[in-house]
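Incomplete set of chains, arranged as in the complex.
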Amino acid sequence: MKHYQRLEGMVAATFTPMDARGDINLSVIDKYADLMAESGMAGVFVCGTTGESHSLTTGERKAILAQWIKSARKRFKVIAHVGSNCQLEAMELARHAQEVEADAFAAMAPCFFKPSSVKDLVDFFTPIAQSAPDLPFYYYNMPSMTGVSLSVPSFLIEGKKTMPNLVGTKFTHNNLMEMGECLELNNGEFEVLHGYDEILIAGLALGAVAGVGSTYNYLPAVYQNLFDAFKEGDICTARRMQQKSIEIVKIIIKYGGGVRGGKAIMNLIGVDCGRCRLPVTPFGDDEYSSLKRDLEKIGFLN
Amino acid sequence: MKHYQRLEGMVAATFTPMDARGDINLSVIDKYADLMAESGMAGVFVCGTTGESHSLTTGERKAILAQWIKSARKRFKVIAHVGSNCQLEAMELARHAQEVEADAFAAMAPCFFKPSSVKDLVDFFTPIAQSAPDLPFYYYNMPSMTGVSLSVPSFLIEGKKTMPNLVGTKFTHNNLMEMGECLELNNGEFEVLHGYDEILIAGLALGAVAGVGSTYNYLPAVYQNLFDAFKEGDICTARRMQQKSIEIVKIIIKYGGGVRGGKAIMNLIGVDCGRCRLPVTPFGDDEYSSLKRDLEKIGFLN
């Protein structure tokens, strides 16, 4: 594996820009990448949950990743999500990620047939991780979506034996005790990317130093402030920033969650991400008006 | 839609033959199809859950379906499962199913992002059903695997409006009251294919006349007997046959369920279906010995 510097700070889980028909729209990514660079992102996480990976074809996922790497122009890291229910597809995507020189890659567990032990999870991921041996690999732990809730500390320890490029986990789970255990393993051998933006402060308290999420896309100043304040020991400011984040998360929940609501916010702030692909339903005009009002009420959009 | 005769009796959910590395092995399908014809199958259900659809690439699914249609030689119907988390993939598979002249097709709900209303489910399926307008379409309802548990009677009624080729449901759910409702709709307008082999007799009692499942592959005589006895009003014989089926289902549960355990039984009875693809783990030699003993104990394999 190539030398790799640990992530610190914000990593945006990017939305996949689409047009009115739901076809992917690569032309937006240049502008999107500029915004990410200006916002101080340490990296972007491409074609994850927020990027609607499960709703995309293999070809689409490759095209989107390649465009992000080009548009990023090395201003921030590009992490490819290659997870799939089909191990062969994940392997193909991993090979591609290495070919197009992504900085790292990650995969969630398969969610139809589910691995039932840490060993099975390691066995499933090993050929995937080995398909891009030069790139650092993160296990994307997200039981709420995959239904796979296996011990992440055990996975990291066991997985390291067959996947030397396993460097950590994107931890999107509210079991913060387990997250604390991951951070402690072998004196901090593994990176733990905090995955729930609305409780980032809790992750920082436990020792995380980086977060991956969808709300970083449109609230970078708030989170940058939160990271900085916490680092300086100014818990009050950090907490105030977290409350701002909670306010906006409450709104996106009202509009169907981080993918659907978040994509609508991107459109409102001028990055034309279009609609989501079914089964995530399109956003109606009425909803845009109502969302705008809700956002104005909390001082966002000003 | 072309004229289509309703299914009656047994439909085998086929296993996808693979080799020792987990690559698909089309060469076995001729022999497999002969067995299905000899066993009196009304049809086969290709690349469904038993066929490991979620673990296959689009190309593999097309190749397997095409081979089954060729090998079937019109001795029984071939129903293509085209369900996918990616609507575009499902549409492509539906078009292909019509091109290669499958007799019918079916799709399960997407299981990562989940439709949250009957309307959303109808919207998701409509372009898929319309991609093969000449073929009858079944909704494959299986909440235990997809996590989508929406009213099937409502789906059938609402879905018929935009999908004229919607003819029924493969009902793999233990909510038999709902199954009863589906059977009653508009005096039996829709076909309801019973999906839990181990309680087929309950489905027949409620009015089903066809079943789709994986154990039909290797227990055809038992189920044929069950269907016949029930039709003649001989509940005692039907119940005895059901108990035989329950005995074998208890065994496959012990060996990891219908896909893993069932594929092993196929290998034991001489149809070389090979191993499963990860995350369904391979069957060990010890397990084969133990499975053989268990099957001999109940008089199967004699």
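Miscellaneous remarks
Should a chain be cited, it is by its letter among A and B, assigned in written order, with residues numbered from 1 in that chain.
Convention: contacts are C-beta pairs under 8 Å (C-beta built on N, C-alpha and C of every residue); 3 or more make two chains touch, one makes a residue touch a chain.
Not measured: the values here are computed from a predicted model.
Taken over the full complex in this file rather than the chains on view, the one protein sequence occurs as 4 copies, with 2 of them shown.
Operating definition for what follows: only the chains that are shown with their structure count from here on.
In whole angstrom, the spacing between the mean C-alpha positions of subunit A and subunit B is 36.
Interface residues of subunit A facing subunit B in the complex, by the touch rule stated above, are 52, 54-58, 85-89, 109-115, 120-121, 123-124, 145, 147, 259, 277-281.
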